[in-house]
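Entry: chain A
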Amino acid sequence: MFVTQYIKDVFGAIKSLGIGMRRTLWYFVRPKEIITQQYPDNKDTLVLAERFRGEVVMPHDENNEHACTGCTACELACPNGSIKIVTKFDITPEGKRKKAIDQFVYRLDMCTMCNMCVVACPSDAIIMANDFEHSVYDRTKLTKILNKPGSKVRDGIE
Partner candidate 1 sequence: MTAHQIIFYCLAALILITGLLSVTCPKVFRSAIFLLFSLIGIAGLYFWMEAEFIAAVQISVYVGGIVVIIIFSIFLTEQAGKETRSIHPVRTVFAVLAALLGMILTYLTVLNYDFVESNEAFDLNIPRIGNAMVATGEGGFSLPFEVVSILLLAAMIGCIVVAMRSSITKPDEKKLTQSITEIDEA
Partner candidate 2 sequence: MWSLENITKSVDSWLNLQFSPTIAFLIEAVIIMVLVIGLFAFLGLVLVFMERKVSSFMQIRLGPNRVGPMGIFQTAADTLKLIVKEGFTPNNVDKFLFNLAPFIVMVVAMVVLAPFAFSKGFQIWDVNVGIFFITAVSSLGVIGILTAGWSSNNKYSLLGAMRSGAQIVSYELSAGLTILVIVMLTGSLRISDIINAQADGWWIFKGHIPAIIAFVIYIIAATAETNRAPFDMAEAESELTAGFHTEYSGMKFALFFLAEYANVFIVCAIGATLFLGGWMPLHFGENNWFNSIMDYIPGIVWFFGKTFFLIFVIMWFRWTFPRLRIDQLLNLEWKYLLPISLFNLLLATVIAIAGWHF
C-alpha cells in the first residue's frame, strides 16, 4: 500500500544514512587508520604498494643479460607510441643472422603507465617499477634507453 511503502521508505532512508554515518564516525575516532604518507619527511621509510606503476624498466641479471628478443610486441601494444625498438642483426656462432635488440627507446614523458606493454611482452622482459620521482629539468632526459650498454639477450629465450 502507498502509506506503508512511504513509511518504509522513510525508515529505510534513515537506516541507510545511519550506516554511512557510522562508517565515517568509525574512521573519525580512529586516527590510527590514517593512510596519508608525509612524503618528503618519510622518504627513507616509504613503502609503496607492489602494484604501483611508476615507470617501465627492463631488469638485467648479473651477467648483464635481459630477456628481450626484440619482437616489438610492446611497441605495437603501446597506445601512446612511447616505445621504439631499434633492432640489429647479430651473427650467431653458427654463422646465422639473428634479429636482436639494439636499443629499447622508452619515452617516459609520453607513457601513461597503462601496463599494456608489460602484458604484451611474450618473454616478460619488461616490468613496471614503482619509482615515482621522475622530475628533471630537461625533458630530453625522459627519453631513456632501457637495455644497458653491452647487454645481450639471455640464452634460451626465443
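Inclusion criterion for the candidates: all candidates are chains of the complex that A comes from, given by their letters.
Simple rule for what comes next: contacts are C-beta pairs under 8 Å (C-beta built on N, C-alpha and C of every residue); 3 or more make two chains touch, one makes a residue touch a chain; residues count from 1.
Please read these numbers as outputs of a predicted model, since none were measured by experiment.
Student: Just give the number of the candidate touching chain A here, out of 1 or 2, all from the same complex.
Tutor: So the candidate in touch with chain A would be 2.
Student: Going by the contact rule at the top, pick out the chain A residues touching candidate 2 in the complex.
Tutor: Chain A reaches candidate 2 through residues 9-10, 17, 20-21, 23-25, 27-28, 31, 33-36, 38.
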